[in-house]
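Below is one structure, written out as structure tokens; the observations come after it.
Not every chain of the complex is shown here; the ones you see sit where they belong.
The letters A, B and C name the chains in turn, as written, and every chain counts its residues from 1.
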């Protein structure tokens, strides 16, 4: 067996530009921090995308962003944008309540729509939107950038390629320093779930290779400190774990995978991937060790938005818009993640 | 707040030699691999210990070990040793069934006894032995070297010193490449529990700072592959997780701790300890980051038996023998670990 | 002593936007790979900069770049741009021969100019340009992004703040996989110097804190393999070393610094900075170790162009344009680096 950590991840094809020469016209909805520092610069690197309009009710804000990227069409509302026929799709980075409305309007108008996470404030609303998109045959996408992070794609390829029977154990640790106050008018616990916990749960489900058939949560809240453990059992025998909280001085992220084919993988900080696999040739194996480790880290000059996933997800979404293809995760793909979050209810910090 | 990772761990005092000048006379029981490569060389580094006798029914084996360390008294049975008054304590490295008999005999004779893990084949026998030791006031010890590993002691000190309310989340990952066959005449699953799982469970309980009030296991066996996830809830609010299996090409070990005082610690391979804690001075904090990380790793020339814990546990046990003090973990201290193992029963690899 | 690796580097002030509200109008010269993937996206993140024109003799190429960032003014020559009064400065990413002409024209026109490395093909031409800029009082800049890489700025602050007498030893390792063929019509050795070696030599000189008073080179070329060692002696006692070559399968980068105040720093891959400094309190020092290590690495979600230096250098250059301030490195600042390169002449791979 040989594992090439330098090979392009399997998602690359999906992100490749389509043959068609006309670029996808994108309407940016929401000219705030996330759009300005992540989505728009990442989109500017997508060769087959063109930002055609910026929508934000705050005029100075939308003008500032539009000016910087030379976009002439600046609008106050999504309705104006959808009426104008100016764009092929919407990409929105707003509060979740706005995402609900934007997605509903776009689906209603038959326009593909990508919303940053969290896509909705509740499972019920999310399910409604997903059903509407399904009925209308409208392409949707959610910005779960961890799924599309370059080293996670490599991990995914490894797990998928080298094990017919699936992983055996997956651990995701996602401990942040926020939120410690309410966001989006929601209670702290819900803010924490929608801002942070959504990521590791979604990542675990996407790596497990089979639906969760049982979950065991353990949730705590003490003042403004929140944390939980989550153990999942999957239909293919995989056991998953999430540790998540707002207690760390700095954001810490780690994924650990063991497979039934004897591969283990550890990805620290989306920047340090070590994969260990059984030695191919027993003759060369030392007396005290078995297995070989391969190691990947980004180039010293790694720049841009690919490593964190923003580049890959936007390129793939625009490709799907251009080709009429699929995109993952869609609104519907987030439902299992929301259903697990519904079962997470904190008790006090001491039992 | 300042955290000095270079400070001596709190266990140092316990391991310091007592003032008394006469060394503790140790009888080694079992002259096999574990005694030869770990316990005996570690003991030779303990200034207040002296190996006085070697017991093994296999004469060439006991002679070989005794000759190497210049021990004149070589005996075939523990009974001969206990009758002779030659030693102040026994240190045994044998199969668990033999540990049961050796511990029983030593306790009966009132002689302190230290047995390598696993100390017994069942909770019932372990409880009987612990009760007998309690009744007789006999010092006992179990060789759970991970507890005494130098970087784990540092971790323990950190967790203990800096958080009145205990840790919030603890994860222990202990994935080995063995056993894949029966050991000690026991089924594979039980062999795996007693040879491997005993370590991370014991380590988790010793770090949690409070008893487990609930446990959630998820266990799998497929052919000779075994693995489990374990989630524990502790009386102080701590949530613990163990991932353990025999699937890795090489032994992998990691401990991750988050505390409610904002400290996180990661210990990889007992060799790489990173502790992150809130910045003491907000003025010096960068815009995009909070917290400071300290890093510890062994010296390039680290040698001997301290890092892996064998040196520390044996020094501390001999000190307890000399001074009439306590030693942790005793036989009784292992009961909670055994009680958890009793609840681990595998289902097939696919649910 | 306390070292805060999370503190903003000292260069931050220089890069902060000036109070003036009118953005700096930038003319991009050269619409190739480097401009498209590094300089333009990095510039789009600089709040006080606006790309106002794109110049490239290749019309499809300049149209493609201009279209993507919404720039109306697209020109074939620098002369047209300088005549038009459309921009406040030029930022050029072209072959070095073109940099020479662009810089000369801009200096002649009194327009600030920033050129990517290498700024010129020879020391003589570089000296002429620097002298002309000096005479004309024209701001110049060279794109030596390593100097501006976020972790290098932290390193610089550490070295500058904590040691009156300067560093004692600095090692820079910069081993790439290219070039292995001629670039820019120059021989391989010269291509290698101007494309790769210029970086570690410039970095060493910028960290040394004093001019080099003696240099000892050792250069090798065997077929398309080139490498050299370089040892420098500095006026403040610092000893520097560069290892550079085109032999590595992947680009590897490391900086190691020791100072006379007992600080050591290691920066690997511009991503992993460990600083060790003497323990502040001897009482807390362990028996076998002295010193405390702090550790910095980018956030898992680090994105954009700051870590690799492209963001910082362009922001600072635009600030200097707006405020009439200084920028480092100017064309003149590169002269010592070129003078060292002039002394690097390869001998065959075997002496």
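Basically, a residue touches a chain if its C-beta (ideal position, glycine included) is under 8 Å from a C-beta of that chain, and two chains touch if they have at least 3 such contacts.
The structure presented is a predicted model; accordingly, all values stated were derived computationally and were not measured.
Colleague: Every chain here is the same sequence and 3 are shown, so how many copies does the full assembly contain in this file?
Modeller: Every protein chain is the same sequence, and the full complex holds 4 of them.
The rule is short, and it goes like this: only the chains that are shown with their structure count from here on.
Colleague: Count the residue numbers both chain A and chain B use at their shared interface, divide by all numbers used there, and answer same if that is over half, different if under half.
Modeller: Over half of the interface numbering overlaps between copies: same.
Colleague: Among the chains, which is located farthest from chain C on the basis of C-alpha centroids?
Modeller: B
Colleague: Please work out the Cα centroid separation of chain B and chain C, and write it as a whole number of Å.
Modeller: Computed from C-alpha means, the inter-chain centre distance equals 52 Å.
Colleague: Which whole number of Å gives the spacing of the CA centres of chain A and chain C?
Modeller: Averaging C-alpha atoms per chain gives centres 34 Å apart.
Colleague: For chain A and chain B, what's the span in angstrom between their mean Cα positions?
Modeller: That pair's centroid distance is 40 Å.
Colleague: Which residues does chain C have that touch at least 2 chains other than itself?
Modeller: Touching at least two other chains: 299.
Colleague: Going by the contact rule at the top, pick out the chain A residues touching chain C in the complex.
Modeller: Within the complex, chain A touches chain C at residues 37-38, 40-42, 44-45, 50-51, 67-72, 145, 250-253, 269-271, 297-305, 307-308, 310.
Colleague: Can you check the complex and tell me which residues of chain C touch chain B?
Modeller: Contacts found on chain C: 2, 4-8, 274, 279-281, 284-296, 299.
Colleague: If you look only at chain B, which of its residues touch chain A in the complex?
Modeller: Where chain B meets chain A, its residues are 165, 168-169, 171, 173, 175, 177, 213-214, 216, 218, 220, 222, 225, 227-229, 231, 233-237, 239-241, 243, 245, 247-250, 252, 254, 256, 258-260, 262-264, 266, 276-279, 289-293, 348-351.
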